[in-house]
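One chain of protein is taken out of this complex; the other chains stay put.
Chain naming follows the written order as A and B, and within any one chain the residues start at number 1.
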Amino acid sequence: MSILVILLAVVFLGIASGSIGTFTFLRKRALLGDAIAHAVLPGVALGFMVTGTKMPFFLILGACFTGSLSIYLMNTIVQKSKLKMDTAIAVVLSGFFGIGILLITYIQRNYGSEQTGLDKFFFGKAAAMLYSDFIWLFAICILVIVCIYAFYKEFLLISFDKNYAKSVGLNVRLYEFLLSFLTVLVIVTGIQIVGIILMAALLVTPASSARFWTNKLSNLIILSSVIASISGIAGSLLSYSISKMPTGPWIVIFLSLIAVASILFAPKRGVVARNLKSKRLKKKMFHDNILKTFYHLSEADGSFNTLRTSSELRNRRYFEEPKLSLALRDLMKLDLVHQSENKWGLSNEGWIKAKRIVKVHRLWEMYLTKHLRISSDHVHDDADTIEHFISPELEKELEKLLAYPDEDPHHTKIPYT
Amino acid sequence: MDFLDLNFVWISLSALLIAIPCSLVGVFLVLRKMAMLGDAISHAVLPGIVIAYYFSDSYQSIPMLLGAASVGLLCTYLIETFNKVGRLQEDASIGVTYTWLFALGVVMISFMNDNVDLDQDCVLYGEIAYVPLDTLSIFGALIPRAVVNGSFLTTLIALLLIVGFKGFKLTTFDPVYATAIGISITFWHYLLMGMVSTVTILSFESIGAILVLAFLVIPPAIAYLLTNRLMSMIYLSMVFSLVAVILGYILAYKINSSISGAIASILALEFLVVFIGLQIFKILRRRATKVSYSN
Partner (left out) sequence: MEKESIIEAHDLTVSYDKKPVLWDVDFKLPAGLLTGVIGPNGAGKSTLLKTLMGILKPDSGYVKLFGNKLDEVRKKVSYVPQRESVDWDFPASALDVVLMGLYAQKGLFKRINKADREWAMYCLEQLGMQDYKNRQISQLSGGQQQRVFLARSLAQNASLYLMDEPFAGVDATTEKSIIDLLQKMKNDGKSIVVVHHDLQSVNEYFDWLLMVNTRLVASGPTSEVFTQELLEETYGGKLSILSQMAHILKNLEIGRKEHEKI
C-alpha cells in the first residue's frame, strides 16, 4: 500500500479514536478501554482458528465478541461480588490477554510460520495493512462521526451527569451501550495500527492533552481528533522510513510528547501558566505591601509628603533587600512611585492604591471581629493576606455590611477616598 | 507421564517462585484498590530493563535491579505528579504514563535489536521454556538461574512482608487512622510499589511484562472472593497459584503452546469457576431460605 493511503488511514483512525476517546476520558474509563483492547486478542485468535482465514471481517467479528464480553464481565464482577472496579479490570485484562497469548502461540506453532502475521496485533504495523482494512477503517470513522453528531446531546449528558440524564428520562443504558459498542469497534480497528498494548493511549492521551486547552466538549472532540491524527501521521512516517520500527510505540511517543507539552505549557491550565500566575500574584502582593508601608509611615508621623529611604521602609516592615530595590524600580515604571536621590515617595496614583489597601485591610479586620467573633488581637495576620484579594465588589459589600465604619478594631482610622 | 522430567521440575519451580511473591504483593494491591497501578508498573519498568540489558548481559545483577526498580517507582511518582501537579484525572494519569514508558521501552528495543538479547516476544510472554538452559553452578549442582533468582526474590518479599505485616495491614485498611497514630502512609505505599517493581523485573525474563499482572492480581482476587481472613487470603492465593502453575504447564505441554500464557489462562479459568460457583451457591442458598420460609 502506498504511504498516502496509510497516512489517510491513520488520520481516519485518529478522528475515530480521538473523538470516541473524549467520552472514554470524560467518563473516567481510561483503564476500562485498556482492558477492552487487551481482551480483543483471544477474539482475533479465535476468529482465525474458527474460520482458518485472516479475512479481516472474521478477525474483527471475533475481536468484537471478546471485547464486548470483557465489558460485560467487568461490570458483572463489580455488581455481583465485593471486588472493586480496579481489580475487575486487572483480572479481565490479564486473563483475556493470557488466553490470547496461549491461542496465538498455539496458532504460530501449529499452523506453520506463515501465520505469524497475527503478530502485528501486538504493536501494530501500519505498513502491513490490507486494502480491506482501509475500507473498514473508513467505514468505522464515518459511523463514529455520524453517531456523535446525531447523539451529541445524549452523549454529553451521560458523560457529565448520569444521574441527571436518568432524571430527565433519557435511556441511559441504551446510550451507554452505544458508546461502548463504538469504543469496541474503534479499538478493534485501531489495534492493527497501534497494537493492543498501547491502544489505550490512542483513546485517552489525545483527550487528556486536549482537555488542557479547552473547556468546550465540541472543541475537545475536534482537538483530540487532530492531536491523534497528527501523532498518527508522525508515527507512521517514522516507522515507514526506518525498517523494523513498530508503528504503535512511535505514535504513542508522539502522543505523549504532545500530552506532556500540554500539561506543562497550555495557557491557563498548564503547570507553567499556573506558576507564572502565582508568581505574578506574589509580585503584586509584594508591591501592595510596599505601597502600604509608605502609608503606614506617613500615618505614623503625620507627614504625607516626606520622601522615605529604603531602610525606613525596611524598619517599618520586613523586606528582603535586593528584592525591595527591584520592586521599587518596578513601581516607578508603573508611575506609582517616584524617586529623588536615595529617597522614594508615592505618586498620586500610588497614594490612591495604598489607601485602598489599608482601607480593605481594616475593613476586613472589622468584618472578622464583628461577624466571625474573632478577638481584635487575632485579626491582623488574616487581613494582611486577604487585603490583596478583595475584589471591588466585595469591597462595596463590606462597606455596606459594616455601614462605613470610621475605625478598625484597633481604633485606627479607616481611610475612605 | 513423559512431561514429568527435569524440565518440568525446573520450569514449574521457577514459575512458582514468581507466582508466590506475586501473590504476596498482589494481595495488598487488590485490597488497596491499586490493581491497575500494578498494571502500570509492570509495563513501565520496560525502559529500565532495556537499559539494564544494554549495559550488562546479566541484567539481574543487584545494581541493575535497583536501577530498573527505580523506574517502577518513577512511574508511580509520575502518575501522582500528573494527577496532583498537572491536575490530570487519576485513570488518565495512569493510562498516559505507563503507555508512554512502555512505548519508549519498545522503541529502545527496536533500536538496539542487534546489540541486545531482547526481543518483542520476550516482552510479551517471556521465555520460561528456556529456563533450564541458563544454569548456575551452586555447590557443584547445576541449578537454573531463574530458580536461584526466584528463591532470592521469594525470600526477600516474604521477609519484607513478615516484618512489615502490621504496617501494610493498617495502612491498607485505615490510612486515616494510621496517619493519626503517626505512621507514614507514603513510606508504606512506596515500599509496596518498590516491591511490585522488583517482582515485575525479576519475573520479566520468564513471563514477560504483561502476564505478570495475571500473577499479581488474579490469585488474590480469587482468594478474596472465598475468605474473610487476611492470612487465609494470602495462603489461598498461593494455593491457586500453585495449581495454576502445574495445570498450566501440563496444558502448554499438551497443546504445544506458551507456558506463561497457559498458566495465565488457567488462572483466568480458576477465577471464572470460583466466581460462577459462588453465584450458583448464592442462588441455591436463596432458594433454600425461600423454601424454608414457605414451609
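Keep in mind that, in the parts below, contacts are C-beta pairs under 8 Å (C-beta built on N, C-alpha and C of every residue); 3 or more make two chains touch, one makes a residue touch a chain.
Predicted, not measured: the structure shown is a model, and the values here were computed from it.
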Subject >> Among A:54, A:109, A:162 or A:274, the residue in touch with the chain that has been omitted >> reply: A:274
Original post:
Which one touches the absent chain: A:143, A:226 or A:285?
Top reply: A:285
Subject >> Residue, one of A:244, A:333 or A:373, that touches the chain absent here >> reply: A:373
Original post:
Residues of chain A in contact with the chain that isn't shown?
Top reply: 82, 274, 277-278, 281-282, 285-286, 289, 367-368, 371-375, 378-379, 381-382, 385-386, 388-391, 394, 397-398, 401
Original post:
If you put the missing chain back, which residues of chain B would it touch?
Top reply: 31, 33, 163-164, 166-167, 169-170, 172-174, 176-177, 179-183, 224, 227-230, 232-233
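Rule of thumb we're sticking to: only the chains that are shown with their structure count from here on.
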Original post:
Between chain A and chain B, what is the gap in Å from one C-alpha centre to the other?
Top reply: 31
**OP:** Going by the contact rule at the top, pick out the chain B residues touching chain A in the complex.
**Re:** 30, 33-36, 38-39, 43, 82, 85-92, 94-96, 99-100, 102-104, 106-107, 110, 113, 120, 124-125, 210-211, 213-214, 216-218, 221, 224-225, 251-252, 255-258, 260-265, 267-268, 271, 275, 278-279
Original post:
Mind pulling up the chain A residues that touch chain B in the complex?
Top reply: 25, 28-31, 33-34, 38, 77, 80-84, 86-87, 89-91, 93-106, 109-110, 122-123, 197-198, 200-201, 203-205, 207-208, 211, 244-246, 248-250, 252-253, 255-256, 259, 263, 269, 271
